[in-house]
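What follows is part of the complex, with its chains left where they were.
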Amino acid sequence: MIHLFTTGGTIDKIYHDANSEFTVGDSLLPELLEEANVTVPWRVTGLLRKDSLELTSDDRQQVREAVAACPEERIIITHGTDTMAATAAVLDGTPGKTIVLFGAMQPARMRRSDAAFNLGFAVAAVRLLPAGVYVAMNGEVFEAGKVRKNLKAGRFERD
Amino acid sequence: MIHLFTTGGTIDKIYHDANSEFTVGDSLLPELLEEANVTVPWRVTGLLRKDSLELTSDDRQQVREAVAACPEERIIITHGTDTMAATAAVLDGTPGKTIVLFGAMQPARMRRSDAAFNLGFAVAAVRLLPAGVYVAMNGEVFEAGKVRKNLKAGRFERD
């Protein structure tokens, strides 16, 4: 069983005409997993709905506790890209679990988005990697504590 | 460097109005890899453009030789789902390479398709698995020789 937690970020953004802005909406994860005919058992838990720049220490602690408390050993977390590396560092050291964080640079609801590819990549990574905390973006796996987002280039790099 | 070979199949099908049928068209792999902002080096080689039910022993031998001859150790092959397991069995035993076959149940050009998810899954699998030949479908990894397509259920299973 894979347990997916959502925390918000670009991947789940919805456009609101009324105020001409994007906010975090319902997660598309279940729809994407069904489109992909994934036969491995999975469940999705919505934890937070925030831009990752707005996440507090308390939020990160909440994520750490939720991950530690659930019975599953294979954990995927969707997360805004700006502070994904910081949350990975907080989760680091969680014993006995393989934890993969990922997000998207374009909302899953766009015609062109990295969301479905990144989700597929994360599902493979969470099944094949040993216990530990990882960031999975740009077709790469990064270990927690050794990754940063290059904001200007719009991609993740080893730190 | 990841080397991707295309052989046809549902994933690259295009609709032709003139004769009301789908045929294999240009591969969407480069577009999907760019949408996903993949930073790992990759290149795509078009080998065949066939429904996998039409593949001959000679075709499979051609795939085996192309994979063996290229310098890359990380190989992804897109393939029609009906005989993907048969081609995986022919490739089995290729020394020193990690080879991942995948395809799609819906063409990549459809609004709803498993193509982008499956590609992301295959890229993670080819980077994380040891040398060997694998089928990566339905969010699962199957070893060559131990997998079959359940045509009725529309999914892959251990054999």
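Each chain carries a letter (A and B) given by its place in the written order, and its residues are counted from 1.
Basically, a contact is a pair of C-beta atoms (placed from the backbone, for glycine too) under 8 Å apart; a residue touches a chain by one contact, two chains touch by 3 or more.
If you're wondering where the values come from, they're calculated on a predicted model, not measured in any experiment.
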Notebook entry, point to check: How many copies make up the whole complex, given 2 shown?
Noted result: 4
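Methods note: only the chains that are shown with their structure count from here on.
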Check: Which residues of chain B touch chain A in their complex?
Finding: 32-33, 35-40, 105-106, 112-114, 116-125, 127-129, 136, 138-141, 154-155
